[in-house]
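Here the complex is missing one protein chain, while the rest keep their positions.
Lettered A, B and C in written order, each chain numbered from 1.
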Amino acid sequence: MRYLKLGSGNIDRFLERISNYGELYAPQKISEKFYDYRKVDDIEKVEFNYNRTITPAKKYFIPPKQEMFEFDIEEGEYEETLGEVKPFVLFGLHACSIVALRILDGVYLNEYPDKYYAARREAGIIIGISCLPDEYCFCNLRRTDFVDVGFDLFLHELPDGYLIRVGSERGHRIVDENMDIFENVDNEDIENFKKFEKKRHEMFRYEGSFDNLRYMLELTENSPLWEEESEKCLGCGNCTMTCPTCRCYDVQDLPDIDGKHGKRIRFWDSCQFRSHGLVAGGHNFRETKKDRFINRYVCKNAYFYPLGTSYCVGCGNCTYFCPAGIDFLKNLMKIRDVIGAVHGE
Amino acid sequence: MKIKKEIKVDHLARIEGKAGIDVEIKDDSIDARMVVTEGPRFFEVITKNKRYEDAVAIFPRICSFCCTPHKLTPIEAVEDALDIQPSEQTKKLRELLYLGNMVESHALHLYLLVVPDYLGYSDAFEVARRGGGGMVKDGIFLKDVGAEIQTVIGSRSIHPENAIVGGFGKVPPKEKIEKIEKMAGEGLQKAVDAVEFFAEYEYPSYVNGSRRHLSIKPYEGYGVYGNEIISSDGHSFKIEDYKEHLNEEVASYSFAKRGKFMGEPYTVGAISRLVNNSALITGKAKELIEKYREFVNPENCFANNFAQAIEMVYFLERIKELASELHDIKDESIAKPERNSGDGYAVTEAPRGMLIYYMGIEDGIVKNVDVITPTAMFLPMMEVDISSMAKGLWEDGYQDREFIGKKIEMVARSYDPCISCSVHVTRL
Amino acid sequence: MKIGIHGLTSCYGCQLSMAVVKRILDISEKFDIKYFYMLSSAGKIEHVDVAFVEGSVSTEEDEKELKMIRENADVLVAIGSCAIHGGVQGILFNENVEYEEAFRTVYGNRDMEYEGRIAQPIDKFVKVDYRLPGCPPEEEEIMYYLATFAIGSWPEEKDYPVCAECRRAGNPCILIEKGEPCLGPVTVAGCDARCIKYNIPCIGCRGPVPDVSWFDSLAMTFKEKGMDREYVKKRMAIFASRYEGLNEMIDKIYGD
Partner (left out) sequence: MESDNVYGLYKCRILRVYSLTEEEKLFLLRFEDSDIAESWSFIPGQFVQVALPGVGEIPISICSSPMRKGFFELCIKKVGKVTDMIHKLQPGDFVGIRGPYGNGFPMHEFENSDILLIAAGIGMVPLRSVFMYAVDNRWKFGNITVINSARYGNKLLFRKELEAMRDIAEAENIKIIQTVTRDPEWEGRVGRAQEHIGDANTDPENSYVAVCGPPTAYRSIFNKLIEAGYDPRKIYVTLERRMKCGVGKCGHCIAGSSTFLKYICIDGPVFGYYDIISTPGLI
């Protein structure tokens, strides 16, 4: 991998330069406590130290609401409405967010590639940035705390700037075209990088591996925990909407009142909603709130084989953004303990 | 032999709400009554014991046409009760919001509800089909100007939620304010055209008769806020004393209350504002008043339509002015209460006339409410005019009940009555 | 296609919002509007393909009219919170105020020729085929409903809460951040989380999510944030007074 250094003095220039490659989006403070990716019209507002955004980066690749086709009802014709996707630069993704996008790639670019997603993925330049975990983060347990691929450039915080890893051909090109703002990495930088990584690792709340969780989950289907926790659940879908890897969508046809035209749209859906598992005739595969509650735990902890990680990347969003204060990680920890207790008896 | 003759309009179309008119013609007298069949909704009971923030969110549901006045007036009352001092910017935004409702309401009433009468059609769709499309579109444009203002400032045009006690949840961005300014400018000529349109119709003389006009004395210019009520014959009193001056009665045939001032029917609304305060009007509207002086006739209810058209012109100019004063708009925090309990009074000029709110608050909880709406105020006067119209036509030998029915409907419509408002409820 | 637009006891906001959609003239051309008293004096109740009914049943007259509308309509759509849930005037029901009592408080000791009632949603009297929620309904949804009928189909109703739209819209959550009593989690979506966009906590004007409004769970959250029972109860009941088991759900959390 190619390593470079960006000195503190050049950070603003770096942001300006990358915005030449496309519309720039980056985390910004949107309210007292929350951050979100927004279009950058003032580089002063770009946030380098944030923990999580209220909408994950998936929104740039699968928009919350998206038009797919326009149709002509009388002729039975459909016309794709993807149009041209202009290049854009997504700055400031953390490692877990980048892994999350790779998981989405697995879904959207499989044997039936989704053109709408592919076009946006192609157009989006990804620039990652290092972070320090808070009490909600557990990417270390998910093995998503570090990424080797899936970004064009990745910035690691140093006391006097950033150490940059170049992760793609596009990344090399950007670096080559702007060599005047980069320096070479020296020994002191490497020492600082190590220190940062050490500090970061010491900050995680838990250590160890989480993989056996999948079996534990299957074995605790009848644990009283599900009853208790799903009682609190509002069924509001905040957990799935803020999850960087949840991507269920719903499709709807919107005819025009002229009765002749219309459009087909798709928009974020959630397995926490009743109709998600409902089929014609009224049978529901996830009838109760508890069924739907458990479903998310099951789905997120299943394995995504191509990457050797689970669908959950351990970002902590679903806990942080749950209005009812339900703690995903804590519940998973409890599930492991429940099993322990069963064996202990 | 005495034959009882009756003219009935069971369901009065093209007004807000549900009401009918019964006119009974006896040999020696004539008796008209507006029958409000809409069910009671008891707003003063349902807002009681709620937190004031929640109560002010409920009041607008009294009526969709004047939801904004029913939001801003109780907000004023709460602020009076709890000694909350909103910022200058908030006051300007509120006035703008209020005037947005005014323009929307007047445009709807004039173009979609009244114009079909003048042209002899049953609705604006027919007007559009028969070549009046341009006029209907003008009306819709003006209505949209008003709706846009309420959307930008209030979050939506019906039941705006962004206006709250102490200020606004979110201050609208400068670009949107500029858009309002531009739209108001574009609407101005259309409003002038409306004035010219109404100036082509003479008022039916059957409904001529002297009457007392009540309105507020605006704090500033020809504004909608004030705390003093004045009458066309020189009376005045402070809002805190309204109960001593304005009484309300209940009639057995109506869920609407009926106002009296000094024991007599009176009227409120656009014409009353013009009669009492036209000296405060400026600009293009002032020119039009001078040009069409005779149409500002204090003795004929049809003057209200004309007065609304004049007001549209004036308020659009005022909107432009207010918007231009808001170019340096900025985010602000919401003004906080100085105390937790108190009595608050507010009166504003809603599109249809004065709107009075009294609220008694204890520890943030609403304990007492009284609301007097313009429609409740002018109902008795309206019945007088309906009787006069029916009587006049009858005596002139018109016998076709449907024809008379149409004419008396026009009388009612000229008041722009708002039945939901009148039925909401008020404490005796 | 013949349609009728009717109002019972309400603020007339739903009819008004139908009257002021941007393409009202297109609608008047595409549909044969048989009844729309707010806008037209032409028309009497006659057979229509779809009747839209706004407002709650609050008088004998309302009930009679509603039944007549139903008899003459192939499809009946309840529009707005009053028709669907009884509206804000339904609060009396939730608070167990008798009609007589409310009436006396307001009108004094007078007899009326007409009898009023505590407001009720229209499905207490007639079969309702579809529900178009809102206080008032959103233009986009009005157009969607009309269009699906126009092509011989019917609308899909939303069954999820405002929160979903709040996230899609990119708002910060004010319930988490400021602990404000947002009713978004129990209120049916469709407004694109308008109020939250304006930093105003949702008061639930669109009414509860059909069958899956977890007032108990939300009460638990509110309680933890220090809100008292009376306040929570009153706020939740503004637009949800007729939601089955509402009071019980709240009592369950706060204890008896």
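We take it that contacts are C-beta pairs under 8 Å (C-beta built on N, C-alpha and C of every residue); 3 or more make two chains touch, one makes a residue touch a chain.
Because the structure is a prediction, the values reported are computed rather than measured.
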| item | value |
| --- | --- |
| Interface partners of the hidden chain - shown chains only, full complex considered | A, C |
| Contact with the hidden chain (one of A:R2, A:K33 or A:K115) | A:K115 |
| Listed residues C:M1, C:A42, C:V75 or C:I151, member touching the removed chain | C:I151 |
| Touch criterion as defined above, residue of A:T144, A:N301 or A:T319 at the omitted chain | A:N301 |
| Absent-chain interface as seen on subunit C, which is shown | 147-148, 151-154, 156 |
| Chain not shown, touching residues in subunit A | 68-69, 71-73, 76-78, 80, 82, 107-108, 110-115, 213-215, 217-218, 221, 246-253, 255, 262, 264, 266, 269, 271, 275-281, 283, 285, 298-299, 301-303 |
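By definition in this document, only the chains that are shown with their structure count from here on.
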| item | value |
| --- | --- |
| Chain nearest the overall C-alpha centroid of the shown protein atoms | C |
| Rounded Å distance, subunit A centre to subunit C centre (Cα mean) | 37 |
| Between subunit B and subunit C, centroid-to-centroid distance (C-alpha), Å | 25 |
| Subunit A and subunit B, separation of their C-alpha mean positions in angstrom | 52 |
| For subunit A, residues that touch 2 or more chains besides their own | none |
| Of all residues in subunit C, the ones touching two or more other chains | none |
| Subunit B-facing residues of subunit C, complex | 7-14, 16-17, 19-20, 22, 24-25, 28, 33, 36-43, 56-59, 61-62, 87-89, 91-92, 97, 102-103, 105-108, 110-114, 116-117, 119, 135-136, 194-195, 197-200, 203, 205, 230-231, 234-235, 238 |
| Sites on subunit B touched by subunit C in the complex | 11, 13-18, 37-46, 49-51, 54, 57-58, 60-65, 67, 108, 112-113, 116, 122-126, 128, 133, 136-137, 140, 143-144, 147, 155-159, 161-162, 164, 168-170, 250, 252-253, 255, 409, 420, 425-428 |
| Touching residues on subunit C, where the partner in the complex is subunit A | 23, 26-27, 30, 143-144, 146-148, 150-151, 153, 156, 159-161, 163-164, 167-173, 175-178, 182, 184-186, 209, 211-212, 214, 216-218, 220-221, 224 |
